[in-house]
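Note that this complex is displayed minus one protein chain, with the remaining chains in position.
Per-chain residue numbering starts at 1, and chain names A and B are given in the order in which the chains are listed.
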Amino acid sequence: MKLIKFLSCVLSLVFISSYVYAITVIVPNGGEGDGLRAAAKDYTALTGVEVEFVQAPYEQVFDKAANAANTKSGSYDIVLMDDPWIPFFAENGHLAEMGPYFDALGVDGPDNDFLGKSMAICRNPYNSGPYVCIPYVGNAQMFFYNTAAFAEAGLDGPPADWDSVHAAMQKISASGSFGYVLRAQEGNPVVAQYMPIFWSFCGKLFDENRNATVNSPEGMKALEFFLKLRDVSPPGAASMNQEETGQYILQGMAKSTINWPNWVTNFEDPSQSNVVGEMTYAAIPSGDCAGSSEIGHWALGIASASKNQQAAFDFIHWASSKEQIDISAGRGNPPVRFSTFTNPELTSQAKFRHFPVLMEAINYSTPRPRHPKWPELEQVFGVYLSKAVAGVMSPKEALDKANAELDKILK
Amino acid sequence: MFSVFSADKYLRFYLIIPAIVLLLLLTLFPIVYILYFSFFEYSSNVDVPHQFIGLENFKRLFVDEAFHNALKNTIFFTVVAVSIEFALGLGFALLVMNFIEKVSIIKTILLIPMMIAPIAVAITWKFLYAPFVSPFNHLMMKLGQAPILFTSDVKLAMPSIIFVDIWQWTPFIFLMMLAGLASLPKEPYEAAQIDGASAWQQFRDLTWKFLQPVIIITLLLRIMDAFRLFDQVFILTRGGPASVTDTLSFHIYKVAFRFWDIGWAAAMSLFMLAVTLTISIWFVGKLNVEK
Partner (left out) sequence: MLKNNLKKPIVFLSIVFALLYTLFPFLYMISVSFKVKKDIFAMPPKYFNFNPTLEHYWYTFFDQIPFFKFMINSFIVTSVSTILALIIGTLAGYSLSRFRYPGTLKYHIAFWILSTRMMPPIIVVIPIFIFFSYFNLVNTRLALIIAYTAFNIPFVTWMMRSFFLDIPKELEESAMVDGDTRMGSFRRIILPLAKPGLAATSIFCLILAWNEFLFAVILTETEASNTVTFAIALGVSQYQANWGYMAASSTISVIPIIIFAFIVQKHLVRGLSFGAMKG
């Protein structure tokens, strides 16, 4: 008897459930997640709707959201998605279409204050289909460089083409620091770093028939230049991710890199950075073709398995409104609205001096290919790029093998 | 409550059925599931059903380079790590065996690495391997050298992982060997000394033979655990750089949760299961189960 009492006591502990939330959001660790979380606190204070947050490391946000989607568990109502994941979720039917919710509000869709390119990634098919998400963080890569160091090395004015920039980098590397720091960890990191260079040498990932063309002559040229960047970078590029490359810049040991705008806040933060005020944020230099940054927005989507879609939509709509995007920008998340980019209250501050450049970058950016198997494609491509950087494979071999593997996946 | 079962001649089965049922849940259902899906190509699309592809996934076991790479890495890791741990553990046990019994707190401290969560171990070493946080690299940078990228360098990544495993598990082997050495009979040694045998001869002919059972158990437990290495790879290297630390477990995880190619993950899992079972059979045989 005592045993039964004890067991039931213990089992009841098991079933004490926590507060039942109205909506559950999954976000990544770091600035994007923190910003949305802070916004949600305001939302709850405003409307009384409880918003529960699950914060996970970057890769696991995808793993868990995809897991929930595949098993239709509906654990997450809202997913803050990185742009490369959107095609996977959208084309597999895991995102709820927003059309009906906008209709209920009496509008066609998101308002025109959003940047065109930002809106385009949230439509499935790209730029033409119905909306499946709303952009929230306006990421597009920029070229970050230390103004003084490059001026000393002979770069007059903004960096326009790779050759002159590279010449300056070589001078810097010869004199003690590093001209560039290359992010080449296999998978998403190296691919994100590679694409702007690939595009600026006129490379194309696929042709019209969806055959892979990464080993085209343009591709070879791009990879060879990529390796030249490695040569002016600190050793060990083949495993560097944001954390390491960021540190090299923050400590002033490397003088330039291609990176995402959320790092601007770090570079301008005296408690972390030795280079406050020393960096210039510019557009990607050109090669044979115009420089184009990779767009890498974060967008809010409603899970199609969610049981609280209306509540989820209301929150997303609120969080992406003009006032909220302004506040989010103030917290350090790059905005997605024209009005925010041109808001004098923000642009007058030194730490937002990159806004005009960023807006330009977004407007001229190129999205990653909208293919549902992009995570796998990116991973495979990334493995070979990283091997080339590590010197384990010759550039030609790496690109040829990558091309073959990509074709297999594209089938 | 127990009295209900007293006189029942089926008592022995009642006692063991809860265990069997729960374990069936953990083994039978997953294996059936995996077997089923290994014949399909999994589809993440809500509108597209899974496609039956017969033995394709199994054929892939013979040709897939990434899988072979993972298998090679796993075997390499297992052999090297366990060998070194064994040599160090046994050697250290032989060295300190008469001294350490009295100070058991030392033993306990030495055993801490294997008691704490593998993920905590991984994070502890993440600090020691990081380019800017690691004391080793502080030393390097002070000497004017570039920081050593333990987990980033293609040549150093696997040794780094092996080193963490050695740090974590040598105590286990040490403890087992110590216990084994403590239970050695005295007479053969006394006789051997009277016969004038050298220390090495004593070790080779007596110690080594007496320790056989302990060694077998220890080695097999370690081999099983090393074979399924996951946590350290997950935290320290994520399979990189350039896939040199991609182990079987991590590779299956990647294929399953990143690419959602469940069918292929299932086929690889079945392969892993077959290897594991083979080793288990040998292990249980050595443990002398009553028939």
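By definition in this document, contacts are C-beta pairs under 8 Å (C-beta built on N, C-alpha and C of every residue); 3 or more make two chains touch, one makes a residue touch a chain.
As the structure is a computational prediction, the values presented were derived from the model and not from experiment.
> Specify the residue from the set B:Ser44, B:Thr78 or B:Thr218 that touches the hidden chain.
If we include the chain that is not displayed, B:Thr218 is the one touching it.
> Take the complete complex as the reference. Which residues in subunit A touch the chain that isn't displayed?
10-11, 13-15, 17-18, 24, 26, 28-31, 34, 37, 52, 54-60, 64, 67-68, 71, 73, 75-76, 188-189, 241-243, 246-247, 251, 262, 266, 271-272
> For subunit B, which residues reach the chain that was dropped from this view?
2-3, 5-7, 11-13, 15-16, 18-20, 22-23, 25-27, 29-30, 33-34, 92, 95-96, 99-100, 104, 106-113, 115-120, 123-128, 130, 132-133, 135, 138, 141-142, 167, 171-172, 175-176, 179-180, 183, 213-214, 217-218, 221, 224, 227-228, 230-231, 234-235, 248-249, 252-253, 256, 262, 265, 269, 272-273, 276-277, 279-281, 283-284, 287, 289-291
Just so we're on the same page, only the chains that are shown with their structure count from here on.
> I'd like to verify one number: the distance from the centre of subunit A to the centre of subunit B, where each centre is the average of its C-alpha atoms, in whole angstrom.
Distance between chain centres: 36 Å.
> Would you mind writing out the residues of subunit A in touch with subunit B in their complex?
1, 3-4, 59, 62-63, 66-67, 69-70, 72, 88, 91-94, 185-187, 234-236, 238-240, 244, 247, 251, 304, 372-373, 375-376, 379, 383, 386-387, 390-392
> Touching residues of subunit B toward subunit A in the complex: what are they?
1, 44-47, 131-132, 146-147, 149, 151-154, 157, 237-243, 254, 257-261
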